[in-house]
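Can you keep this structure in mind? I'll have questions shortly.
With one protein chain withheld, the remaining protein chains of the complex are depicted in position.
Chain IDs A, B, C, D and E follow the sequence of writing; residue 1 opens each chain.
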């Protein structure tokens, strides 16, 4: 390690939750919602097993070898995200999703906002959210040009 | 193959769907439902990505080497199960679950009943249903003693 | 469900733990241990992330639709197995493995013995233990002829 | 273990290979082959990453705790199966598939025949062959009634 | 979302296909081909189950919450790639691979070229191609210095 006095290491913890949701734009007619969102617009909801990966970045502490204690990272993610969304309805039950169309894209940005202050002195680097094993979204806190 | 003129081979096709549901016994009070079912009783629903494995058994046809054409098996499962449950609410939207508490156990038995006649001349052997990557149920058409 | 008044359903819960171990027969010389067990005999130990699948069988309770409440099954497995083996040394730290060579085969039988009384009124059906993603063992409480 | 002097334990090793093949019945016209086998009949072949699981059953040897040394099991499977099929064409290159339509069903029975004598004193119990992550076949040496 | 008026979100869809191929440089002798490419040079072909991940990047549309409708993304990938390669021979059957040695590296670049114009107004960000569960390649449209 002598030749890498301050290596930058990315550390990821994966957690699981499930939730119901429905794609719905309240400013549209039911017909337009059904046409645009198809099956995802079902008024009686549908749901997913989500897999959530949270990546922080920093240098390992010399005394512990840890960038961030993963037990502590797990507790932070549980308190700030999992406990608010697990076995919940994303349209109705989740304060931090109020007024937001619960697409995976909007959801991953909202999760970022719940976590970004909480991982200091490490830096939040990436949130990856699997809606199904075949679909996932990623957010790194970047803004479009 | 000479020494196994009629080998018995099990053939499995795996499919995916997602749905909302809620654990709820209508003959109980809300309090008892909440106490027994916990998070799974959320009145606003929750949901899952289900993985469904359907296994049929038979001997390979000499002319094709197939026990059952897997494209045809896929279409049967889609028509009889997936199209009725995908992006649906198991308590409200699914005819073959009407009046049934949508536990994975009851759900797998109901799926068996939808499929058992449809796979002749092969025999339906096993339905395995993953509710999450950590929980699954299996039914083989057996009755308890 | 009318036509299956007492269906027999298998319910599985998967849990994860990690442990160190070493293949070692104390009645053999070091040379024979090294020759028979190879890398697995390393005196400084090696270790695995184990995946444990516990399957119980029974009929769904009419009032809940459950064969066995999976939260309760998880707690039983944690209390009787996971808490005794997770982040432990199977040769040194685990009371129920005392005097037993910690092969996967012996380990899965010992886990069965820890759990078989605890899942009544359901019946313990199968323990499957992955030592690596490429190796696993299974025990159903059967004896050889 | 005292109360299970001769437990019967199932031990599985998973291996990987890839191969080309083509579904084709030489006694049929090209038109009939195309109609029955569809995409799988492509005259220029297609291929798969196969996953092969081989399960043997027996009682753990008291001196080793092993039913069957998994390194030895791996070598047997490599010698008798993997080396003959990996990066090969199942229709053209594989002696033990000569004259057999290379469906997964026929292939799994042929693999069983290659292995059944070689795992004594354990007993070959199950061959499971994944053709894709969504399709698999199983053979236990059983014959149809 | 107030504080992230134009978040940049990456959206990925994973699809599956299988194909035969053979590593072969037509300007080399058979001996040199065999020496360099080994098993992958088998004149009778071999094959793989490929997993293809396509990632696009953009900002969620305020009206839908979508960067790109995933059903539409799936159809584009099927039309432009999957239907041309699934159950095909990459050396013989695929127009967009004509004259190209079908290594995973060359294949992933060719897939990029098939898709890059088709995902506007989102931007194609990454193609990841698994040849086996243990090998994958990635292309982001970058050129070497």
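Here is the rule we go by: a residue touches a chain if its C-beta (ideal position, glycine included) is under 8 Å from a C-beta of that chain, and two chains touch if they have at least 3 such contacts.
Remember, it's a predicted structure, so these values are computed and weren't measured experimentally.
Asks: In the intact complex, which of the presented chains make contact with the chain not displayed?
Replies: Touched by the chain not displayed, across the whole complex: A, C, E.
Asks: Which residue from C:20, C:34 or C:118 sits in contact with the chain not drawn here?
Replies: Result: among the candidates, C:20 touches the missing chain.
Asks: For the chain not shown, which residue from C:69, C:86, C:114 or C:142 touches it across the whole complex?
Replies: C:86
Asks: Please identify, in ascending order, the residues of subunit E that touch the omitted chain?
Replies: 23, 25, 27-28, 36-38, 100-106, 108-110, 112-113, 133-144
Asks: Suppose we count only contacts with the excluded chain; which residues of subunit C make the list?
Replies: Given the touch definition above, subunit C has residues 16, 18-21, 39-40, 42, 44-49, 86-89, 92-93, 132-134 touching the missing chain.
Asks: Under the stated touch rule, tell me which residues of subunit A contact the chain that is not displayed.
Replies: 1, 3-15, 55, 58-60, 63-67, 70-71
Rule of thumb we're sticking to: only the chains that are shown with their structure count from here on.
Asks: Can you list every chain in contact with both subunit B and subunit E?
Replies: A, D
Asks: Which of these pairs, A-B, B-D or D-E, matches C-D in more than half of the residue pairs in contact?
Replies: Equivalent contacts to C-D are found in B-D.
Asks: Fitting on CA atoms only, what is the rotation between the copies subunit B and subunit D? Please report it in degrees, nearest 5.
Replies: The best-fit rotation has an angle of 120 degrees.
Asks: Which integer distance in Å separates the CA centroid of subunit A from that of subunit D?
Replies: From the centre of subunit A to the centre of subunit D is 41 Å.
Asks: How many angstrom lie between the centres of subunit B and subunit C, each centre taken as the mean Cα position?
Replies: 27
Asks: Where in subunit C do residues touch two or more other chains at once?
Replies: none
Asks: Identify every two-chain combination in which the chains touch.
Replies: Those chain pairs which touch are A-B, A-E, B-C, B-D, C-D, D-E.
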